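Shown below is the structure under consideration.
Right, chain A next:
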Amino acid sequence: MVITPIHYIIVPLIAAFAIPLISKIHKELYRIVPGIVMFYNIIISFVLMKEVNEVGYISEIIAGWEAPWGINLIITPFSGFLVSLISVLGFLIWLYQYRFKKVIDVGEIKSYGIMQMLMITGAIGIIITGDIFNLFVFMEIVAITAVSLTSFYRGRDGAEAGFKYLLIGSFASAMVLLAILILYTQVGTLNMAEISERMHLVPQGIKATILILFIVGFGIEAELFPLNGWAPDAYSQAPGPTSAAFAGIVVKAGIYGLIRIIFTLFDIDGAFDFLIIAGLVTMIIAEFSAVKQTNLKRMLAYSSIGQMGLVLIAFGIGTKEAVFAALFLMFNHAIIKSLLFMTGSILMYNSKDKTILSIHGIAKKLPYVSILFAIGSFAIVGLPPFSGFWSKLYILTAAANKEMILLIIAILAVSIVEIVYYFRVVSKLYFAEDTEHIEIFKPSINSLIAMGVLAITIIVIGVYPDLITGYLHNAADMLLDKTSYIKFVLNNNVQIQ
Partner candidate 1 sequence: MKKVLVIILLVIIGYFLAETFINIPFGENRIGDINLEKPTAAGYYLSNTTEKSKVANVITAIVVNYRGLDTLGEVTVLFLATTGIASILYRRKEEEENAETERLSLPSSNIVRSGARVLFPTIALLGIYVFIHGHLTPGGGFQGGTIVATGFLLMLISYKGFNTNHNRMVWIESLAGLSFIFLGIWGLISDNTFLGNIPEVGKLNSLISGGLIPLIYIAVGFKVAVELTGILDILLKIKPKK
Partner candidate 2 sequence: MIAIIIIIIMAVLLLAAAIYSVLHRDLLFAVLGTGIVSVILSLFFYLLQAPDVALTEAAIGIALTTIIFVITIRNTSRDEDEIIDKENEKL
């Protein structure tokens, strides 16, 4: 059987519909099924990335209707890169949570596996679809799974965070729906390439309205200020692996939606300035809120929002170099923040009252986890031997080439704030007086492997950044090349065999 992009969607769905049946046959099998699916996703990504680097684009039509009539899935170097990243992370998160201690009951773990898997599928769907309403449907899949996973634990705050997320999320999807509606009246199509082609026919006023609606809609998933009120609650209440999936996967899909709308659908002046300003405000407010957090997961959540602000700034600078830097930062943030959430939730699980204060000196008892957490912290603030350093450097040089001095100062100032709060935690882990702990729960070997793989990636990319910069340059070029995308989807729609 030939591997095509549709496998990303149908294989997890077959697994999801079959898991209730499988669980009746074998008790252990249905825990492993999501892992097999995730591993298969990695294989698909591998094959497709190889192909896309030779061909340039892969497009698959669905139900036999060519591009403007039916739905098409499209893989560009940019989306292919993100999808591969998500597939790998998805597998590692599964590996990490396999036999996760806190999830005990059979009924629960069944639905947990299904929802986690389909959340990742939804995020992949957002990225590869070429149709705007289809994107909305995948967004809803992500939203519903994210809400259910946020309120997964029995505690009282989970439901509250979930409700908050649901309220904001359904408002966002209503905005996206409204935007699609207005867009449809103007261009008469739902295919993104054709919309992009006909966008110049739309009057400026309506275009601006559509853009605002889309930004509100996707800004919520992308954690744009002031739409990110759900994020700290959801991150801190969700199970650990889910928080890692939020930071590494869901947010990436949201950012991708926002960027794709702005880059391929609109060419309004001021959209890029808007990105810079929105990113700057998001970053500054989030990083300063992170400092005063006492809950580790909340602190990581705010830091995650701040990093997304930085990504938006980089996209807003708009040059090829800056887009490259933004992609690099997205990659880094995905792996580093996932590592931080994975290690952080183990640390939190072993602390008495879930605050940073109660993990003093835990490094002696959990040496591996602590060192992995330290690696993550050093990487995310941008210390030299780790991969985070390069992405920050590229963003700063891109800003310098455009002579945005104030921006550089702001980024550097925020980095200092970041260093303050991350080093505070790390130093407390290692150097503070030992306080009494509850019984220590040692991480299982598979979760140590998952975290170890991430940490090794961080160091390897930090030492040899050239390993991925080639792919990233390619991806950045393709993102900015709007016309060849349109041409490929609409005219040269050869089906890949």
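A quick word on the picks: all candidates are chains of the complex that A comes from, given by their letters.
Following the convention adopted for this analysis, a residue touches a chain if its C-beta (ideal position, glycine included) is under 8 Å from a C-beta of that chain, and two chains touch if they have at least 3 such contacts; residues count from 1.
Source: prediction; values computed, not measured.
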item: Direct contact with chain A in this complex, candidates 1 or 2; value: 1
item: Residue ranges of chain A touching candidate 1 (in the complex, touch as defined); value: 6, 9-10, 13-14, 16-18, 20-21, 24, 60-65, 68-71, 105, 107-108, 111-112, 114-115, 118, 125, 129, 131, 133-134, 137-138, 140-141, 144-145, 147-148, 151-152, 159, 162, 182, 185-186, 188-191, 203, 205-206, 209, 495, 497
